[in-house]
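Of the protein chains in this complex, all but one are displayed in their positions.
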Amino acid sequence: MDMKVSKKKLGLKEKYQHMTRGLGWETTYQSMDDVFPFVKYEGIKIHDWEKWEDPFRLTMDAYWKYQAEKERKLYAIIDAYAQNNGHLSVTDARYINAVKLFLNGISPLEYMAHRGFAMTGRQFPGVGPRVACLMQSLDEIRHAQTQIHSISNYNKYYNGFHEYRHMLERVWYLSVPRSFFDDAVTAGPFEFMVAIGFSFEYVLTNLLFVPFVSGAAYNGDMGTMTFGFSAQSDEARHMTLGLEVIKFILEQDPDNLPIVQQWIDKWTWRGYRVLTLVGMMMDYMLPKRIMSWKEAWEVYFEENGGALFKDLARYGIRPPKWLDQIEQDKDHISHQAWATFYNYAAACNFHTWIPTDDELDWLSQKYPNSFDKYYRPRLEHWREEAKKGNRFYNKTLPMLCQTCQIPMIFTEPGDPTQICYREVDYKDNKYHFCSDGCKEIFEHEPEKYIQAWLPVHQIYQGNCFNEGVDPTAEGFDPLAAVLDYYHLNFGRDNLDFEGSEDQKNFDEWRGMATKNV
Amino acid sequence: MHIDLRTVSIKPQRQTFDHIARRIGPDKAASRYQEGTLDVQATHNFHYRPTWAPEHEIFDASRSAIKMADWYAFKDPRQFYYGAYTLARAKQQETAESNFDFVEGRGLADTLPAELRDTVLKLLLPLRHAAWGGNMNGAFITAYGYGTALTQPCLYHSMDQLGIAQYITRVGLLLGDDVEVLDEAKKHWMEDSAWQGLRRYVEDCFVLKDPLEVYVAQMVALDGLLYPLVYETIIDNVLASQGGTPIAMLTQFMTDWYAETRKWVDATVKTAAAESPENKAQLEKWITHWRDRAAAALMPVAQIALGAQADALTSELVGQFNARLAKAGVSL
């Protein structure tokens, strides 16, 4: 038999090109404008989608192969962790509260990212970016599900996890991460990509996954460590997509620059505000610490972000606005956030505590410019008061920032003793803000932000009571009624860690493991 | 000190999350499919309306004419969550890989009769664009559909269609002399009269606004006729009997994929139709319309391989399609 000369072997780039690029076509039975209706209204001009550079060139068969490998490893560990009561091997049961915050505040965002990338994955006319977006959409449902599955075992034994889906849409502090993602998906496809693909994935998620997840490992939580790192391995692809998107948009037309710059400013600030929660997790909720929030910020934002923005300077991009304030804030925000949750621990689905002396010393050492001066005395005061039986629970509802929805807890740039307030009058109403950044974001799109479902406003308007509850009845207890609406079990999900059911159970179960009963 | 934690027998406080327990009962452990699917999508207190569609909420059931009291009545019989899905596809891709290796390694492509090889290239390669259309349509439902039980498998379907487009591309690169076969196939897709009905069909799907109508047009009608016609009838039967078995090996992924996926499609149609007489009537109207269009669009495609037999075989497939849908509760 004649053997034909074997065909030229195609290289990765060339092969991928054939596997994707040629698939799309210029529609003629329907106009391209009708097929891709959302691609022009944001003002971004794209002249040639073929100029798109594919960052990673995974065909679907390779994707299935490698992702299945990751999934096999991950679920083997999740199973082993559950079967061996791995939750009892964490350093200290306080740690579990960080996992609660993760499931309640972060996992639902993964799901939103899945849907958001499906939207952009449908709306972009270019084949390359569409495929990359859809692959990311697929990864994001993976992240939502692997987190739910890993944390499911904690839910079986500990409080505060059981109603994460219900609470997401109701509990006051969860409107912070949720409104962030609602903001992104209600924007157009290009803004979504800059918001999530670039600002969040590239500039900020390393802060969430790398130091925090490494911290989880350090605290004996192999389950969280595994899903965290496994998710972050997809993140490497996502970050690269985010960077390619920015370069692509900027290279297409000089008119795109000011639009993109405004988005970078907005979304770096929005994302930075959301990460306050992560800062607090790192500084206060990991019993064994590897890195302070400030250190993580310096490595992953200042150093990496600095290199990135230096690189983008050739397109005319400057570093995001309000960096000088962000630079000052790194000494403060984690402490300000923890103090707030300590205050409002009655309305929270996780426990709070005053750090031990060792931990206070660690914070003093990591935050020499701020902790002893502003935060340690307050924590020690609260500890003394609690010892005397005066544990302070704040029952006054806080004013929220109209944009980021965080209570007004942040301080003036340059004066950590003064709360920062800004306000804007718009159409006969007064709107309040935590910062210049949030105020400016509002002013750019007031019609969007006046729609915000602010939890405190909603409580005052009577929208956060269960059906049939009569607020005019004698002896009506508004806080209790709101907690009912949240499905929060008073005394089990909330209040101090000290004396909690979680603490008692963990000690008892671990005792059973270490002693002969 | 080593602690053997496994020996501790402790009683769980609860079996699953409350929103799952409200659906399956409090004392049951939930499956990974259930925990990863049920109520995962947000439904209340959205913060902002989409700037691209202010008339709707971010997720809004009113985008469809199909009404469901509970959008989690839909169930994927395969129980695909991401992990189960990727493991299933990884296994299939392994088979596909060894099939490609087998055909390539033994030079089987070169043993094909030239006429048959040309037929395959003419028939199969333009279908990579139809699969790309399937990817677009699946993405649309994932983006704008309501409820994870429906949207999740649509993304899997969408990515499967991309995978299929890529497998077809590989067949083309294996059988064709050069990468130009891809350009030629695209030219046929764009200009050849045999393909214009199908291309128009796919493009018309791109501008539909109702996610369930897209579902009917793509997953029910087009997939429901195209896969039995091209892969089961033409490749696995007709061409295989003419010495085209290697081709059937290269498209095994598509055959297996369709056999699996149609069960999910049947379950979806059945659930939606059983919900109300209004849904049933709406589905009958849509399915009839898109079935007739799909059958007409596929006729000239069938002729490429079947010639004069195309008419009879396609009518037979439409009959089987009707019988299948009747079982799902839709009488056509």
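Letters A and B mark the chains as written, and numbering starts fresh at 1 in each.
Just so it is clear, contacts are C-beta pairs under 8 Å (C-beta built on N, C-alpha and C of every residue); 3 or more make two chains touch, one makes a residue touch a chain.
Following the convention adopted for this analysis, contacts and distances are computed from a predicted model.
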Name per UniProt, for the chain absent here [options: "Multisubunit sodium/proton antiporter, MrpC subunit", "Cytochrome c oxidase assembly protein", "Phenylalanine--tRNA ligase alpha subunit" or "Monooxygenase"]: "Monooxygenase"
Interface partners of the hidden chain - shown chains only, full complex considered: A
Residue of A:M32, A:A76, A:A307 or A:A480 in touch with the missing chain, whole complex considered: A:A307
Hidden partner chain, touching residue among A:V35, A:A113, A:L174 or A:M225: A:M225
Touch with the omitted chain, as defined above, among A:L257, A:I290 or A:V469: A:I290
Touching the absent chain when the full complex is considered, from A:W25, A:Y66, A:W362 or A:F465: A:Y66
Contact footprint on chain A, counting only the chain that is left out: 11-13, 55-58, 62, 66, 69-70, 73, 206, 209-210, 214-215, 217-218, 225, 229, 232-233, 235-237, 239-240, 243, 290, 303-304, 306-308, 310-311, 313-314
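Here, only the chains that are shown with their structure count from here on.
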Averaged-CA centre spacing for the pair chain B and chain A, given as whole angstrom: 33
Chain A - residues contacting chain B, complex: 1-4, 7, 10, 18-20, 22-25, 27-30, 34-35, 37-38, 41, 59-61, 63-65, 67-69, 71-72, 74-75, 83-86, 88-89, 108, 111-112, 114-115, 118-119, 121-122, 127, 130-131, 134-135, 137-138, 141-142, 144-146, 148-149, 152, 155-159, 161-166, 168-170, 175, 178-179, 182-183, 185-188, 448-449, 451-453, 458, 487, 505, 509-510, 512-514
Of all residues in chain B, those that touch chain A in their complex: 1, 3-8, 10, 12-19, 30, 32, 35-36, 39-52, 58-59, 81-83, 86-87, 89-94, 96-97, 107, 110, 128-129, 131-132, 135-136, 139-140, 142-144, 148, 151-152, 155-156, 158-160, 162-163, 165-167, 169-170, 173, 179, 182-183, 186, 189-190, 199-200, 203-204, 206-207
